[in-house]
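Can you keep this structure in mind? I'll have questions shortly.
Removed from the display is one protein chain of the complex; every other protein chain stays in position.
Per-chain numbering from 1; labels A and B assigned in written order.
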Amino acid sequence: MSAPVATPTRTSSRQALRNAKALIAKIRKLNPALFEKDFLRTWDKSQDDIQTVLLVAQVLEELVKENIDTRVFHGGVAVSNFRDNSTRTRFSFQFAASLLGLDHADLDEGKSQIAHGETVRETANMVSFLTEVVGIRDDKFIGEGHRYQQEFAAAVLDGFMNGVLPRRPALVNLQCDEDHPTQAMADLMHLAKEFGGLENLRGKKIAMTWAYSPSYGKPLSVPQAIIALMPRFGMNVVLAHPEGYELMPEVIETAGRMATENGGSFQVTNSMDEAFRDADIVYPKSWAPIAIMRERVTLPEREGPAQKELERRCLEMNAQHKDWECTEEKMRLTKEGKALYMHCLPADITGVSCKAGEVAATVFERYRIPTYKEASHKPYVIASMMLTSKFAGVADLLNHMVERGQPRVENF
Amino acid sequence: MSAPVATPTRTSSRQALRNAKALIAKIRKLNPALFEKDFLRTWDKSQDDIQTVLLVAQVLEELVKENIDTRVFHGGVAVSNFRDNSTRTRFSFQFAASLLGLDHADLDEGKSQIAHGETVRETANMVSFLTEVVGIRDDKFIGEGHRYQQEFAAAVLDGFMNGVLPRRPALVNLQCDEDHPTQAMADLMHLAKEFGGLENLRGKKIAMTWAYSPSYGKPLSVPQAIIALMPRFGMNVVLAHPEGYELMPEVIETAGRMATENGGSFQVTNSMDEAFRDADIVYPKSWAPIAIMRERVTLPEREGPAQKELERRCLEMNAQHKDWECTEEKMRLTKEGKALYMHCLPADITGVSCKAGEVAATVFERYRIPTYKEASHKPYVIASMMLTSKFAGVADLLNHMVERGQPRVENF
Partner (left out) sequence: MSAPVATPTRTSSRQALRNAKALIAKIRKLNPALFEKDFLRTWDKSQDDIQTVLLVAQVLEELVKENIDTRVFHGGVAVSNFRDNSTRTRFSFQFAASLLGLDHADLDEGKSQIAHGETVRETANMVSFLTEVVGIRDDKFIGEGHRYQQEFAAAVLDGFMNGVLPRRPALVNLQCDEDHPTQAMADLMHLAKEFGGLENLRGKKIAMTWAYSPSYGKPLSVPQAIIALMPRFGMNVVLAHPEGYELMPEVIETAGRMATENGGSFQVTNSMDEAFRDADIVYPKSWAPIAIMRERVTLPEREGPAQKELERRCLEMNAQHKDWECTEEKMRLTKEGKALYMHCLPADITGVSCKAGEVAATVFERYRIPTYKEASHKPYVIASMMLTSKFAGVADLLNHMVERGQPRVENF
């Protein structure tokens, strides 16, 4: 029960503060176009945009280590709208809100009257009267998630332009059918730390591979987020999956384009071994067959026998690929057998969370703490997306936090 | 996705600040008795009370436009207790709490032990130990909602008087069976803005009419709130509904008295056309037949076959009056065909949210943005009810916010 708490006065070497200032200097050199924009998909953003979000997140992380109060909103609400389950992203969003001084309100469509005929357009305005940021997860149905977020964004813009809303809330995509930017950016932040800087990612091989799971309907957005983002930093991305587990063609096209434009590479294979061979990083994760995901959208009702039947077929199809597991043997194929294992969590761990799953227990346990660290960046990434959208002078703002130097927790 | 955000430095013409100061001066001229009182029904309040709440709400709205921090509680909780669904009022209450610096806690009777034999008297105290304000919605059962709020108020008063509570939380009625004061006051604020001041409402005709909806058990509290409040500002209120859709007699009596005392008028008719003819404002909205609402309270159980049967009869009865729809043709009957359309939202829009409903799609679309603005005042009205109940010197307090001049959102 007893453990040394990292109380600032004892841990602070002021190193964190020096790091923060160095990062702020880097931010000043960039020319992002994030201000007054939503963050829905990484591929709508420039290299400077992505790097700015990453650097701002890193500054916030350092300031928290340094016990510096980072609140810049004094009143105001951050609204979350989860249309699918979530633990870590839900908490990460609340952490981000708290970090910046925003109160949190959750749009729970069970408790609300959305069921009773409210349109998205209307609801979006009703929950935004004093709202600075809205985070949305809508990842269950292909062709719907991103569209819902666009409709929401258009609605609050309409409300702001027509004088309904005093300020326009910024949208943050907490996972849609196409992209999962807060996850992929946290993953990128993890890689930057593990490899000693973004620049060191150039030429590294990352294997984004499908893995077996006894579960139905896992979204395609995580692998899509990874293959679209990582080539932009000169990484060699190999996507591997069994036939039938293809990703959305437009995202595949985007991944290729990003590789070409940024000196990375992107290949697709149906062999997990080929993907793992000499990989510096492996990201084995399950997702649903795209045909099933597309069929799912067409079903008359979203619960019921037709869904059950679809689930049965999905599991049956998955079961044909139980050999797609991240085992010790597979890991030995990677660069010196020491590739960095990544996962967005929760992983389906063979013999732990299920009989047969995505990863062998010994492999996962060896990389358990690194996967936790990977996840730990998400609150800062979300907070960074909030700040960069709401403030034109984010570098000055971060510097203001440092100069203000108020303790986050009183020093006693 | 890209839109100019109303960042204070760019939008502030300081006009908002001048407006705020002029409104504060008006408040000083009034003599309200709101301090240390709950806000349960508008008809328990004086003219000065009503006008003070309205002016304070307007000041808060201006200060937000001006990006001024309006928090006056530094710790303390605002508790909401929704015994019926809600989106906008739920969010409006959280917005109001955030605006004043209160943390929010929701009394969810599902999660709580109220089901397990707790009395209202006890629960009211248990959720109030550090509570400044309690907002309650209890609108489903005639004869119960207002009584529940009175019991709650009596319980916390008892707790405060006996030294259980350090402070007495103020109650705000977020809709009961009799009144919906936060809605009606937001509506009044909307009218004051649309017609250029309360004084300009005198002599205006407002048609509060029933409208068809394929829904069961909509409360009577909105129309009751409107007919009781609007005559107080010299308006000519016409209530229209089919036979069987009468409102509570005591409220009808109140509406008449308010008209007589304040130089307005109040009439009841069974003709929608008569109500619409030459109206300056129309408020077509559905509610349940009063006989059915009274019968509903007597049923042994609140879910189950008896309720289903009651619902069937209600819908059958409604269906006989599908012609009670706010169509373009009906709108042409109004003053120059240009009456202001109002609704508390969500509206049942024909061909949009239902096959046949309260209002034609073209009419609603033309007034969609105004109805959003109408709703946008609610957070400020609720915050005003909180402030006026908790602070004796509300004008000085508002002035203090202005003088303090802290930014609500940092300027960067």
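The rule is simple: contacts are C-beta pairs under 8 Å (C-beta built on N, C-alpha and C of every residue); 3 or more make two chains touch, one makes a residue touch a chain.
Since the model is a prediction, treat every value here as computed from it, not as a measurement.
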| item | value |
| --- | --- |
| Of B:Arg137, B:Arg168, B:Lys378 or B:Arg408, the one touching the omitted chain in the full complex | B:Arg168 |
| Residue of B:Leu54, B:Ile68, B:Leu99 or B:Val127 in touch with the missing chain, whole complex considered | B:Val127 |
| Positions on chain A contacted by the hidden chain, ascending | 1-7, 64-65, 69-71, 82, 85-88, 90-92, 94-95, 97-99, 101, 103-104, 215, 345-346, 348, 352-354, 368-369, 372-373, 375-376, 378-379, 406-410, 412 |
| Chain B residues that touch the omitted chain in the full complex | 35-38, 40, 44, 72-77, 79, 103, 105, 107, 111-114, 116-119, 122-123, 125-127, 129-132, 150, 153, 157, 159-168, 170-171, 390-394, 396-397, 400 |
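Definition applied: only the chains that are shown with their structure count from here on.
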| item | value |
| --- | --- |
| Between chain A and its twin chain B, rotation from the CA superposition, multiple of 5 degrees | 120 |
| Centre-to-centre distance between chain B and chain A (centres being mean Cα positions), rounded to whole Å | 39 |
